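Yeah, one chain of the complex is gone here, protein chain that is, but the others are all in their spots.
After this line comes chain A, so read on.
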(Lines give C-alpha, C1' and ligand atoms only; values in the text may rest on other atoms or scores of the structure.)
Protein backbone atom coordinates (compact mmCIF):
# COMPACT_ATOMS: atom_id res chain seq x y z
CA UNK A 1 0.00 0.00 0.00
CA UNK A 2 1.43 3.36 -0.88
CA UNK A 3 1.97 5.97 1.73
CA UNK A 4 -0.66 8.32 0.33
CA UNK A 5 -3.34 5.82 1.24
CA UNK A 6 -1.72 5.21 4.60
CA UNK A 7 -1.70 8.94 5.20
CA UNK A 8 -5.41 9.17 4.47
CA UNK A 9 -6.26 6.25 6.74
CA UNK A 10 -4.12 7.49 9.59
CA UNK A 11 -5.26 11.05 9.29
CA UNK A 12 -8.78 9.75 9.86
CA UNK A 13 -7.67 7.87 12.96
CA UNK A 14 -5.82 10.90 14.22
CA UNK A 15 -8.87 13.08 13.78
CA UNK A 16 -11.02 10.62 15.70
CA UNK A 17 -12.82 9.47 12.59
CA UNK A 18 -12.18 5.79 13.13
CA UNK A 19 -15.25 4.56 11.20
CA UNK A 20 -14.02 6.64 8.28
CA UNK A 21 -10.64 4.95 8.23
CA UNK A 22 -12.38 1.58 8.32
CA UNK A 23 -14.53 2.75 5.42
CA UNK A 24 -11.40 3.39 3.41
CA UNK A 25 -10.12 -0.10 4.20
CA UNK A 26 -13.48 -1.60 3.29
CA UNK A 27 -13.46 0.33 0.06
CA UNK A 28 -9.94 -0.85 -0.79
CA UNK A 29 -10.88 -4.45 -0.08
CA UNK A 30 -14.02 -4.35 -2.13
CA UNK A 31 -12.61 -2.61 -5.17
CA UNK A 32 -8.89 -3.27 -5.41
CA UNK A 33 -6.44 -6.05 -4.81
CA UNK A 34 -4.06 -4.00 -2.71
CA UNK A 35 -2.91 -6.19 0.19
CA UNK A 36 -3.77 -4.64 3.53
CA UNK A 37 -0.67 -3.94 5.65
CA UNK A 38 -0.36 -5.94 8.86
CA UNK A 39 -0.72 -2.89 11.07
CA UNK A 40 -4.29 -2.26 9.86
CA UNK A 41 -5.27 -5.89 10.18
CA UNK A 42 -3.97 -5.77 13.73
CA UNK A 43 -5.91 -2.58 14.27
CA UNK A 44 -9.14 -4.34 13.26
CA UNK A 45 -8.31 -7.31 15.48
CA UNK A 46 -7.72 -4.97 18.39
CA UNK A 47 -10.88 -2.98 17.79
CA UNK A 48 -12.92 -6.16 17.81
CA UNK A 49 -11.94 -7.12 21.35
CA UNK A 50 -10.52 -4.07 23.11
CA UNK A 51 -12.70 -3.23 26.13
CA UNK A 52 -12.40 0.51 25.49
CA UNK A 53 -14.29 0.16 22.23
CA UNK A 54 -17.95 -0.60 22.71
CA UNK A 55 -19.54 -3.88 21.76
CA UNK A 56 -22.01 -4.02 18.90
CA UNK A 57 -21.10 -0.77 17.27
CA UNK A 58 -20.57 0.01 13.61
CA UNK A 59 -16.86 -0.21 14.25
CA UNK A 60 -17.16 -3.85 15.27
CA UNK A 61 -19.24 -4.64 12.28
CA UNK A 62 -16.79 -3.01 9.89
CA UNK A 63 -13.81 -4.75 11.49
CA UNK A 64 -15.54 -8.08 11.24
CA UNK A 65 -16.34 -7.45 7.60
CA UNK A 66 -12.78 -6.34 6.80
CA UNK A 67 -11.18 -9.35 8.47
CA UNK A 68 -13.58 -11.71 6.77
CA UNK A 69 -12.73 -10.19 3.41
CA UNK A 70 -9.06 -10.61 4.24
CA UNK A 71 -9.66 -14.30 4.95
CA UNK A 72 -11.69 -14.74 1.80
CA UNK A 73 -8.81 -13.50 -0.32
CA UNK A 74 -6.85 -16.50 0.85
CA UNK A 75 -4.06 -16.39 -1.66
CA UNK A 76 -2.91 -13.07 -0.30
CA UNK A 77 -3.17 -13.58 3.43
CA UNK A 78 -0.52 -11.70 5.32
CA UNK A 79 0.37 -14.27 7.97
CA UNK A 80 2.78 -11.86 9.64
CA UNK A 81 -0.19 -9.80 10.75
CA UNK A 82 -1.42 -12.71 12.82
CA UNK A 83 1.91 -13.63 14.39
CA UNK A 84 2.95 -12.08 17.64
CA UNK A 85 6.19 -10.85 16.17
CA UNK A 86 6.73 -7.14 16.08
CA UNK A 87 9.53 -7.06 13.56
CA UNK A 88 7.42 -6.10 10.57
CA UNK A 89 8.42 -4.94 7.13
CA UNK A 90 8.16 -1.27 6.22
CA UNK A 91 5.01 -1.85 4.23
CA UNK A 92 3.39 -3.52 7.22
CA UNK A 93 4.21 -0.67 9.58
CA UNK A 94 1.97 2.33 10.05
CA UNK A 95 3.23 5.78 9.14
CA UNK A 96 2.20 7.21 12.47
CA UNK A 97 3.54 4.81 15.07
CA UNK A 98 2.56 6.96 17.97
CA UNK A 99 -1.20 6.53 17.45
CA UNK A 100 -2.34 4.51 20.42
CA UNK A 101 -4.21 1.98 18.33
CA UNK A 102 -0.84 0.96 16.85
CA UNK A 103 1.11 1.20 20.06
CA UNK A 104 -0.09 0.63 23.60
CA UNK A 105 -3.67 -0.32 22.71
CA UNK A 106 -2.74 -2.87 20.09
CA UNK A 107 -3.36 -6.50 21.09
CA UNK A 108 -0.01 -7.52 19.62
CA UNK A 109 2.00 -5.16 21.80
CA UNK A 110 0.49 -6.57 24.99
CA UNK A 111 2.53 -9.03 26.99
CA UNK A 112 0.58 -12.04 25.73
CA UNK A 113 0.87 -14.84 23.22
CA UNK A 114 -1.78 -16.75 21.33
CA UNK A 115 -2.29 -19.35 24.06
CA UNK A 116 -2.85 -16.63 26.65
CA UNK A 117 -5.81 -15.47 24.60
CA UNK A 118 -7.29 -18.96 24.50
CA UNK A 119 -6.67 -19.37 28.23
CA UNK A 120 -8.49 -16.08 28.83
CA UNK A 121 -11.42 -17.27 26.73
CA UNK A 122 -11.57 -20.62 28.51
CA UNK A 123 -12.16 -18.75 31.78
CA UNK A 124 -15.48 -17.66 30.22
CA UNK A 125 -15.10 -13.91 30.70
CA UNK A 126 -18.08 -11.58 30.25
CA UNK A 127 -16.81 -10.50 26.83
CA UNK A 128 -16.52 -14.09 25.57
CA UNK A 129 -18.91 -13.38 22.69
CA UNK A 130 -16.58 -10.72 21.23
CA UNK A 131 -13.55 -12.95 21.50
CA UNK A 132 -15.47 -15.78 19.90
CA UNK A 133 -16.24 -13.74 16.83
CA UNK A 134 -12.55 -12.88 16.54
CA UNK A 135 -11.51 -16.50 17.07
CA UNK A 136 -13.90 -17.69 14.35
CA UNK A 137 -11.85 -15.66 11.90
CA UNK A 138 -8.55 -16.53 13.53
CA UNK A 139 -9.30 -20.25 13.25
CA UNK A 140 -9.95 -19.86 9.54
CA UNK A 141 -6.58 -18.15 9.19
CA UNK A 142 -4.93 -21.05 11.02
CA UNK A 143 -6.76 -23.56 8.82
CA UNK A 144 -5.50 -21.83 5.71
CA UNK A 145 -2.07 -21.71 7.35
CA UNK A 146 -2.20 -25.49 7.75
CA UNK A 147 -3.39 -26.05 4.19
CA UNK A 148 -1.27 -23.61 2.25
CA UNK A 149 1.49 -22.29 4.45
CA UNK A 150 2.86 -25.51 5.93
CA UNK A 151 1.52 -24.50 9.37
CA UNK A 152 4.27 -21.89 9.61
CA UNK A 153 2.10 -19.62 11.73
CA UNK A 154 1.16 -22.40 14.13
CA UNK A 155 4.87 -23.25 14.44
CA UNK A 156 5.48 -19.67 15.51
CA UNK A 157 2.80 -19.96 18.18
CA UNK A 158 4.48 -23.13 19.40
CA UNK A 159 7.79 -21.39 19.97
CA UNK A 160 11.28 -22.78 19.54
CA UNK A 161 11.53 -26.57 19.95
CA UNK A 162 7.78 -26.66 20.53
CA UNK A 163 8.32 -25.28 24.01
CA UNK A 164 4.69 -24.19 24.21
CA UNK A 165 3.25 -27.59 23.33
CA UNK A 166 2.52 -28.70 26.90
CA UNK A 167 0.87 -25.42 27.75
CA UNK A 168 -1.11 -25.41 24.55
CA UNK A 169 -2.54 -28.87 25.26
CA UNK A 170 -3.44 -27.86 28.81
CA UNK A 171 -5.14 -24.69 27.62
CA UNK A 172 -7.05 -26.44 24.82
CA UNK A 173 -8.34 -28.96 27.33
CA UNK A 174 -9.44 -26.20 29.66
CA UNK A 175 -11.99 -25.34 26.94
CA UNK A 176 -13.80 -28.57 27.85
CA UNK A 177 -13.78 -28.15 31.60
CA UNK A 178 -15.36 -25.57 33.85
CA UNK A 179 -13.12 -22.57 34.55
CA UNK A 180 -10.98 -22.77 37.68
CA UNK A 181 -10.43 -19.06 38.16
CA UNK A 182 -11.27 -15.71 36.63
CA UNK A 183 -8.53 -14.23 34.49
CA UNK A 184 -7.46 -10.72 33.71
CA UNK A 185 -8.19 -9.33 30.28
CA UNK A 186 -5.17 -9.43 27.96
CA UNK A 187 -5.44 -5.64 27.88
CA UNK A 188 -5.50 -5.26 31.66
CA UNK A 189 -1.92 -4.05 32.10
CA UNK A 190 -2.03 -1.38 29.42
CA UNK A 191 -5.42 0.16 30.18
CA UNK A 192 -5.44 3.63 31.65
CA UNK A 193 -8.11 2.66 34.11
CA UNK A 194 -8.64 -0.90 35.14
CA UNK A 195 -11.88 -2.35 33.78
CA UNK A 196 -14.53 -2.76 36.41
CA UNK A 197 -14.21 -6.23 37.87
CA UNK A 198 -17.43 -8.06 37.44
CA UNK A 199 -18.06 -11.20 39.35
CA UNK A 200 -20.52 -12.39 36.80
CA UNK A 201 -19.03 -14.94 34.52
CA UNK A 202 -19.67 -14.94 30.84
CA UNK A 203 -22.13 -17.30 29.37
CA UNK A 204 -22.21 -20.64 31.08
CA UNK A 205 -24.87 -21.39 28.57
CA UNK A 206 -24.96 -24.42 26.40
CA UNK A 207 -24.06 -22.33 23.38
CA UNK A 208 -20.96 -20.85 25.03
CA UNK A 209 -19.84 -24.28 26.19
CA UNK A 210 -20.25 -25.91 22.83
CA UNK A 211 -18.50 -23.09 20.99
CA UNK A 212 -15.55 -23.19 23.37
CA UNK A 213 -15.33 -26.95 23.07
CA UNK A 214 -15.35 -26.61 19.32
CA UNK A 215 -12.55 -24.06 19.50
CA UNK A 216 -10.44 -26.30 21.75
CA UNK A 217 -10.94 -29.34 19.54
CA UNK A 218 -10.16 -27.45 16.35
CA UNK A 219 -6.97 -26.05 17.83
CA UNK A 220 -5.84 -29.52 18.85
CA UNK A 221 -6.48 -30.68 15.28
CA UNK A 222 -4.43 -27.77 13.95
CA UNK A 223 -1.54 -28.61 16.28
CA UNK A 224 -1.80 -32.20 15.12
CA UNK A 225 -1.66 -31.07 11.50
CA UNK A 226 1.53 -29.16 12.24
CA UNK A 227 3.40 -32.01 13.92
CA UNK A 228 5.64 -34.06 11.61
CA UNK A 229 4.65 -37.71 11.30
CA UNK A 230 6.02 -40.73 9.55
CA UNK A 231 5.00 -41.71 6.04
CA UNK A 232 2.15 -44.05 6.95
CA UNK A 233 2.52 -44.62 10.67
CA UNK A 234 3.04 -42.24 13.54
CA UNK A 235 6.67 -42.93 14.49
CA UNK A 236 7.41 -43.70 18.13
CA UNK A 237 9.22 -41.16 20.27
CA UNK A 238 8.41 -38.29 17.91
CA UNK A 239 6.58 -35.16 18.99
CA UNK A 240 3.42 -36.44 17.30
CA UNK A 241 3.52 -39.62 19.32
CA UNK A 242 4.23 -37.71 22.47
CA UNK A 243 1.29 -35.44 21.65
CA UNK A 244 -1.10 -38.39 21.38
CA UNK A 245 0.02 -39.83 24.71
CA UNK A 246 -0.49 -36.45 26.35
CA UNK A 247 -3.99 -36.22 24.88
CA UNK A 248 -4.75 -39.72 26.09
CA UNK A 249 -3.63 -38.77 29.58
CA UNK A 250 -5.67 -35.57 29.68
CA UNK A 251 -8.64 -37.16 28.00
CA UNK A 252 -8.91 -39.92 30.61
CA UNK A 253 -9.29 -37.24 33.30
CA UNK A 254 -12.38 -35.67 31.75
CA UNK A 255 -15.81 -36.71 32.95
CA UNK A 256 -18.23 -38.64 30.78
CA UNK A 257 -20.01 -35.59 29.43
CA UNK A 258 -16.79 -33.80 28.63
CA UNK A 259 -15.41 -36.85 26.90
CA UNK A 260 -18.46 -36.98 24.64
CA UNK A 261 -18.09 -33.29 23.97
CA UNK A 262 -14.45 -33.85 23.09
CA UNK A 263 -14.96 -36.61 20.55
CA UNK A 264 -18.08 -34.96 19.19
CA UNK A 265 -16.09 -31.85 18.38
CA UNK A 266 -13.13 -33.59 16.81
CA UNK A 267 -15.49 -34.13 13.89
CA UNK A 268 -14.19 -36.18 11.01
CA UNK A 269 -10.62 -35.08 11.60
CA UNK A 270 -7.46 -37.06 11.19
CA UNK A 271 -6.77 -36.49 14.87
CA UNK A 272 -9.94 -38.40 15.78
CA UNK A 273 -8.76 -41.29 13.66
CA UNK A 274 -5.28 -41.42 15.18
CA UNK A 275 -6.20 -40.71 18.77
CA UNK A 276 -8.88 -43.40 18.82
CA UNK A 277 -6.34 -45.90 17.50
CA UNK A 278 -3.90 -44.85 20.19
CA UNK A 279 -6.45 -45.30 22.97
CA UNK A 280 -7.60 -48.68 21.65
CA UNK A 281 -4.11 -50.07 21.22
CA UNK A 282 -3.00 -48.84 24.59
CA UNK A 283 -6.14 -50.26 26.21
CA UNK A 284 -5.67 -53.80 24.97
CA UNK A 285 -1.93 -53.60 25.36
CA UNK A 286 -0.82 -54.36 21.85
CA UNK A 287 2.09 -52.71 20.07
CA UNK A 288 1.06 -49.22 19.14
CA UNK A 289 1.20 -48.70 15.39
CA UNK A 290 -0.97 -45.80 14.41
CA UNK A 291 -1.85 -45.28 10.79
CA UNK A 292 -2.57 -41.71 9.86
CA UNK A 293 -3.24 -42.24 6.18
CA UNK A 294 -6.02 -43.99 4.27
CA UNK A 295 -5.69 -47.62 4.90
CA UNK A 296 -7.04 -51.05 4.40
CA UNK A 297 -9.75 -50.96 6.95
CA UNK A 298 -10.37 -54.69 7.06
CA UNK A 299 -6.79 -55.46 8.00
CA UNK A 300 -6.77 -52.90 10.72
CA UNK A 301 -10.10 -53.97 12.11
CA UNK A 302 -9.04 -57.61 12.38
CA UNK A 303 -5.99 -56.44 14.28
CA UNK A 304 -8.11 -54.58 16.80
CA UNK A 305 -11.20 -56.79 17.02
CA UNK A 306 -13.00 -56.21 20.31
CA UNK A 307 -12.46 -59.57 21.90
CA UNK A 308 -11.86 -58.41 25.43
CA UNK A 309 -12.21 -55.27 27.50
CA UNK A 310 -9.50 -53.47 29.44
CA UNK A 311 -9.51 -54.34 33.15
CA UNK A 312 -9.71 -50.82 34.49
CA UNK A 313 -13.28 -49.43 34.49
CA UNK A 314 -12.26 -45.92 33.51
CA UNK A 315 -10.25 -47.39 30.70
CA UNK A 316 -13.28 -49.43 29.62
CA UNK A 317 -15.36 -46.32 29.11
CA UNK A 318 -12.53 -44.67 27.29
CA UNK A 319 -12.26 -47.72 25.14
CA UNK A 320 -15.88 -47.62 24.10
CA UNK A 321 -15.68 -43.96 23.08
CA UNK A 322 -12.51 -44.66 21.15
CA UNK A 323 -14.23 -47.55 19.37
CA UNK A 324 -17.14 -45.41 18.32
CA UNK A 325 -14.94 -42.76 16.86
CA UNK A 326 -12.55 -45.27 15.35
CA UNK A 327 -15.36 -47.04 13.52
CA UNK A 328 -16.66 -43.70 12.36
CA UNK A 329 -13.36 -42.47 11.01
CA UNK A 330 -12.51 -45.86 9.57
CA UNK A 331 -15.61 -45.51 7.41
CA UNK A 332 -14.27 -42.27 6.04
CA UNK A 333 -10.70 -43.34 5.62
CA UNK A 334 -11.40 -46.77 4.22
CA UNK A 335 -10.85 -47.83 0.66
CA UNK A 336 -13.00 -49.69 -1.81
CA UNK A 337 -12.38 -53.14 -0.46
CA UNK A 338 -14.17 -52.18 2.68
CA UNK A 339 -15.84 -55.19 4.27
CA UNK A 340 -19.36 -54.16 5.22
CA UNK A 341 -20.20 -57.49 6.81
CA UNK A 342 -17.19 -57.33 9.08
CA UNK A 343 -18.07 -53.79 10.04
CA UNK A 344 -21.59 -54.80 10.92
CA UNK A 345 -20.56 -57.77 13.05
CA UNK A 346 -17.94 -55.74 14.88
CA UNK A 347 -20.53 -53.12 15.66
CA UNK A 348 -22.97 -55.71 16.96
CA UNK A 349 -20.34 -57.51 18.96
CA UNK A 350 -19.23 -54.29 20.58
CA UNK A 351 -22.75 -53.28 21.40
CA UNK A 352 -23.69 -56.56 23.09
CA UNK A 353 -20.41 -56.67 24.96
CA UNK A 354 -20.93 -53.26 26.50
CA UNK A 355 -24.60 -53.86 27.15
CA UNK A 356 -23.56 -56.56 29.58
CA UNK A 357 -21.05 -54.42 31.51
CA UNK A 358 -23.54 -52.17 33.31
CA UNK A 359 -21.06 -49.32 33.19
CA UNK A 360 -22.38 -45.88 34.17
CA UNK A 361 -21.98 -42.82 31.95
CA UNK A 362 -21.78 -44.49 28.57
CA UNK A 363 -25.28 -43.55 27.38
CA UNK A 364 -24.12 -41.27 24.60
CA UNK A 365 -21.64 -43.56 22.84
CA UNK A 366 -24.09 -46.45 23.26
CA UNK A 367 -26.84 -44.36 21.69
CA UNK A 368 -24.57 -43.61 18.75
CA UNK A 369 -23.74 -47.29 18.35
CA UNK A 370 -27.40 -48.12 18.51
CA UNK A 371 -28.21 -45.50 15.89
CA UNK A 372 -25.63 -46.93 13.59
CA UNK A 373 -26.93 -50.42 14.14
CA UNK A 374 -30.54 -49.43 13.59
CA UNK A 375 -29.64 -47.64 10.39
CA UNK A 376 -27.63 -50.52 9.07
CA UNK A 377 -30.36 -52.95 10.05
CA UNK A 378 -32.93 -50.91 8.21
CA UNK A 379 -30.73 -50.64 5.19
CA UNK A 380 -30.19 -54.36 5.15
CA UNK A 381 -33.86 -55.12 5.48
CA UNK A 382 -35.05 -52.59 2.96
CA UNK A 383 -33.26 -52.91 -0.27
CA UNK A 384 -29.69 -53.95 -0.30
CA UNK A 385 -29.49 -53.17 -3.96
CA UNK A 386 -30.02 -49.50 -3.21
CA UNK A 387 -26.80 -49.35 -1.29
CA UNK A 388 -24.40 -48.60 -4.04
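Note that in this section a residue touches a chain if its C-beta (ideal position, glycine included) is under 8 Å from a C-beta of that chain, and two chains touch if they have at least 3 such contacts; residues count from 1.
By our rule, contacts and distances are computed from a predicted model.
Asker: Considering only the chain that is not displayed, what protein name does its UniProt record carry among "DNA-directed RNA polymerase subunit", "Translation initiation factor eIF2B subunit beta", "Acyl-CoA desaturase 1" or "Non-structural maintenance of chromosome element 6"?
Answerer: So the chain that does not appear here would be "Non-structural maintenance of chromosome element 6", according to UniProt.
Asker: Decide which residue listed in A:55, A:73 or A:357 touches the omitted chain of the complex.
Answerer: A:73
Asker: For the chain not shown, which residue from A:85, A:148, A:249 or A:371 touches it across the whole complex?
Answerer: Touching the chain that is not displayed is residue A:371.
Asker: At which residues does chain A meet the chain that is not included here?
Answerer: For chain A, the residues touching the absent chain are 2-5, 7-8, 14, 16-17, 19-20, 23-24, 26-27, 29-32, 34, 58, 61-62, 64-65, 68-69, 72-73, 86, 93, 95-98, 103-104, 109, 207, 210-211, 214, 264, 266-268, 324, 327-329, 331-332, 334, 338, 340, 343, 367-368, 370-372, 374-376, 378-379, 382-383, 386-388.
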